[in-house]
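What you see is the complex with one protein chain gone and the rest in place.
What follows is chain A.
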Amino acid sequence: MPRFKLTFHGYAVRFSPFYEHRLAVGTSQNFGILGNGRIHILDLAGAGAGAGDISETLSFDTADGVYDVSWSESNDNILISATGDGSVKVWDLAAPPTANPLRSLHEHSREVQSVDYNPVRRDSFLSAAWDDTVKLWTLDRPASVRTFKEHAYCVYAAAWNPRHADVFASASGDCTVRVWDVRESGSTMIIPGHEFEILTCDWNKYNDCVIATGSVDKSIRVWDVRSYRAPISVMNGHGYPVRKVKFSPHHGSFIASCSYDMSVCCWDYQLEDALVSRYEQHTEFAVGLDMSVLVEGLLASAGWDQLVYVWQHGSDPMAGPPLPPPPMMG
């Protein structure tokens, strides 16, 4: 399947919820430690035939690293990004270059590591930042609607519940995951999920009570929020911290993860032997990961080796179009 060479180091990748061949990739210079950022809008349409590679349709430059991107669920051209300078930016693919970014929402005092667009109420989104807060935004407001400040350390991820428009979870370096209802004053649940920093979390798309977390302790744990004293599953297999976990939009118990061990793993947390497959295409930290909602089994990953891979689960991400054989002299 095809791949795309990035200018900077890959941080995040997301499939468009509207077009099966469209991807957004967030990247940062110098591993996101210092320098610029760039968002690539990629097109898969030509991939597979012809040159077999992914083509870029558009790119946006930023003055600091782009750590995450998320597509609008209501407008196919709107993308939001999390930036190292603490800003959340709104981009319009249809607008002229000079009009972008449409907005730069600057409230976080530290790096924003995660943005997530509400898939149910399609007008709001979350940002999670190293200033220990999560903020709720709507596209039509110049400032955040609410700030959720309870975590004691960096918040690395915030994820909306796929069923309940007002419920989201946040994962933090304070080793907890918190579940929030935006209608409540404080968090409704604190899960002390790991003994090390929690870098990522995601909700099960088929069971709104199940959440997965990934941590610096290298494990992925699956929790039922109705009885969260103990995880319902602990999945070991990554050799370094787990950077991203993602529940499949097509199978209830299927999870994909990527890690600083450079691999992308797929799991079925209901199996005793949970590790389904391991993909080793990246040669540096694998940081960004997504699963297509529109094409079942289609995965995308982005890494610090400046590569984005798109492949079908079960196939080899590195298998390009096979080389034609050498011609034969008669």
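Keep in mind that, in the parts below, a contact is a pair of C-beta atoms (placed from the backbone, for glycine too) under 8 Å apart; a residue touches a chain by one contact, two chains touch by 3 or more; residues count from 1.
Assume contacts and distances are computed from a predicted model.
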| item | value |
| --- | --- |
| Chain excluded from display, named as in UniProt, from "Peroxin-5", "DNA-directed RNA polymerase I, II, and III subunit RPABC4", "Trafficking protein particle complex subunit 2-like protein" or "Ribosomal RNA-processing protein 42" | "Peroxin-5" |
| Contacting the left-out chain in the complete assembly, out of A:Phe247, A:Tyr260 or A:Trp311 | A:Tyr260 |
| Among A:Gly10, A:Gly26 or A:Gly86, the residue in touch with the chain that has been omitted | A:Gly86 |
| Positions on chain A where the hidden chain makes contact | 29-36, 48-52, 61-64, 74-75, 78, 83-87, 89-90, 92, 94-95, 97-107, 109-111, 121, 123, 130-131, 138-140, 142-147, 152-154, 165-166, 173-175, 182-186, 195-197, 199, 216-218, 239-241, 243, 260-263, 280, 283-285, 304, 321-322, 324-330 |
